[in-house]
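The complex is shown incomplete by one protein chain, all other protein chains being positioned as in the whole.
Which chain is which? They are A and B, in the order written, and residues in each are numbered from 1.
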Amino acid sequence: MLRFIAQRLLVTALVIAVTSVVAFSLVHLTGDPAVAMAGENASPEDVEAIRKLYGFDRPIWEQYLTWVARFIAGDFGRSHYLKLGVGEVLAEHIPVTAMLGVLALGFALALSIPLGVVAALRPNTMIDRLALWIAVAGQALPSFLFALGLIYVFGVLLRWLPVSGDTTWRHFILPSVALGYYATPAIMRLTRSGMMETLQSDHVRTARAFGLSRWRVVVRHGLRHAIIPVVSLAAVQLGFMLGGSIVIETVFSLKGLGYLAWQSIQRADIEVIQAILLVIAAAYAVLTLVADILNAALDPRIRIG
Amino acid sequence: MTAPPLLEVRGLRVEIPLPGGTTRPVRRVDFSVAAGETLAIVGESGCGKSLTSLAIMGLLPRAARLTAEAIALGGRSLLGLSEAAWRRLRGERIAMIFQDPMTALDPCYRIGDQMTEVLRQHRPVSAEAARRRALELLGRVGISSPEQRLTQFPHQLSGGLRQRVMIAMALLCEPELIIADEPTTALDVTIQAQILHLLAEIQRDTGIGLILISHDLGVVAGVAHRIAVMYGGEIVEIGERDAILGKPLHPYTEGLMRSIPVPGETRRGETLGFIPGTVSRQAGELTRCGFIDRCPYANARSAAGAVPLSPAPDGRLVRCVLPLDGSGRDAGAWTRLVEGV
Partner (left out) sequence: MAAMVSTAAPSVAALSPGRVALRRTLRHGSFWAGGGILLVILLAAILAPLLTPHDPTWQDLGKRLVPPVWDTRGSWEHPLGTDQLGRDYLARLIYGGRISLLIGFVTVLISGAIGTALGVAAGYWGGRVDLLINFILTIRLTLPVVLVALVVVALVGNSLTILMLVIGLLLWDRFTIVTRSATQQMASREFIVAAQAIGSSTGRILLKEILPNITGPLIVVASVELAHAILLEAALSFLGLGVQPPLFTWGLMIAEAKNQLFFRPWLIAIPGAALVALIFAINLLGDAVRDVTAPEGRA
């Protein structure tokens, strides 16, 4: 088991390293960053000044290594627009996105898992079809459209919930639903198929043969096994949500990482952009690693081998 | 016999409707089991013996249809029971042991947890009392260092030990009847004998009824009191063990006996007998003997119509058109059949 973790850690580190190269290249090789940062009305002298200030005149590999070295040391760069350290700026914005991601995932799980279990218990009935239809509908609805729809229904028509800002917990309800529902079809399908398979297994048959209650059979002996792949999927979906939060945060005016990324892109705040790219990518890589480890830890058969 | 049998099964039939038509894996089964008695149900795979046991427990798959004139445990009918009523019966008054103890036990939970879970489902006992009872039974089935075993996971035990644990679980609530479906098939030959010996011992001590299901006549020969031989979804011979083993009357039983090596008699290098062919499915009601395709003595009467169970002089029941005193069988017929293949 320890070897397994060590191996995966190594791969993850490698992935993050290469991703950092890609992120850096994206930002520096797709145009002239000095020009972009200086803005439209800048004079050639301004552009040159920026170039010197940020070291854009150095060879590209040197710039990259400097960036990495500083990053590891804790210096994440400097926001050109905000005149603050990138680390500070990130620290302000990460909590909102983290909160949003976790709540969105929570919503998705709370909706999909029971739906998947019930659909598996009654295959080919009304409720099974309803679950599958929800899944199909979920995949066809773009998140920004769903977000707008939620705002209209709950914010305008019913006036139950706030639709902008991030001050109270209530502000997170609609955004979490809008971000989380997209993961619902995949989780529901996986739960359903996993449950259907598990309910046929020998140990569930034993549980029933010994007269255990419905709940114990389905949940303790059934779901316990079927949920294992779902845990990995959930971790991966969380990674997607972190990357995809930009749309939701913009619509709901939540000052999170995605919102910051959006603004930084508009302002060509290069250092911030590449830091965010790396942070989100690293988060996804770590989440995938966690998913793999959880998978191994929860499945008793893998644990021994 | 003055006391009512522990388990009575009459007219049990299982059908499975499929898109191509309805199959009938169990055509008609009648038998009874008395307290303190071991009935062995023997037959090759596909003969319907497992489905019969699942039917008795109410565990048939959703698609299967069960009909029966009577299935009664201790006089109380088991037909048409609600799921809630079944949950009270299973594990409490009637328990089942399955073939493969590795997959039958849940790999995610410790032995102790699985055992106490069953006990506390049926009895209002404390966790501590349940644990003590589990320890007691682990000792009863011959498991050494039971305290340690309680905390272990199924994969940490050998096959034989796991099966002992299953037997212990079956005994937790002191059931009246235990059904063991191929309990030794997945185990080593040496362990097989131990497990069967254990089951026989428990029966002697507790007086429970025991149904042993197996495809191997040799395995159950030592512990059964009565034997029921199944073929093609029906019982073809049922009676006292010594009578059947001493002189099998149904040709299928004969064939089964011939394929068992006999210590002291079977010579080294001698080919064991076997029954050529495989089970063929006849759809709908039977219009002739079900064994006709593989029988060495088949004749015109076998094809004349469905064959009913008839009593033989020694009291057993046999489903055959041949004379039930054992006459009228050509000694070389089996050899010709086997060599003709």
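The rule is short, and it goes like this: a contact is a pair of C-beta atoms (placed from the backbone, for glycine too) under 8 Å apart; a residue touches a chain by one contact, two chains touch by 3 or more.
What you see is a predicted model, and the numbers here were worked out from it, not measured in a lab.
Q: Among A:139, A:200 or A:253, which one is in touch with the chain left out?
A: That would be A:139, which touches the missing chain.
Q: Just name the one of A:4, A:64, A:81 or A:262 that touches the chain not displayed here.
A: The single option touching the absent chain is A:262.
Q: From the listed residues A:47, A:96, A:113 or A:151, report the one that touches the chain absent from this view.
A: Result: among the candidates, A:151 touches the missing chain.
Q: Going by the contact rule already stated, which one of A:1, A:26, A:69 or A:130 would touch the omitted chain in the full complex?
A: A:26
Q: Touching the left-out chain: which of A:179, A:234 or A:281?
A: Answer from the full complex: A:281 touches the omitted chain.
Q: State which residues belonging to subunit A touch the missing partner chain.
A: Considering the whole complex, subunit A reaches the absent chain at 11, 14-16, 18-19, 22-23, 26-27, 30-31, 33, 36, 132, 136-137, 139-145, 148-149, 151-152, 156, 189-190, 192-193, 242-244, 246-247, 250, 258, 261-262, 265-266, 268, 273, 276-277, 280-281, 284-285, 288.
Assume only the chains that are shown with their structure count from here on.
Q: Just the number, please: Cα centre separation of subunit A and subunit B in whole Å.
A: Centre separation, subunit A to subunit B: 54 Å.
Q: Residue numbers of subunit A touching subunit B in their complex, please.
A: For subunit A paired with subunit B, touching residues are 201-203, 205-214, 216, 220-221, 224-225, 300-301, 304.
Q: In the complex, go through subunit B and note every residue touching subunit A.
A: Against subunit A, subunit B makes touches at 57, 59, 83, 86-92, 95-96, 98, 100, 103-109, 117-118, 121-122, 153, 155, 169.
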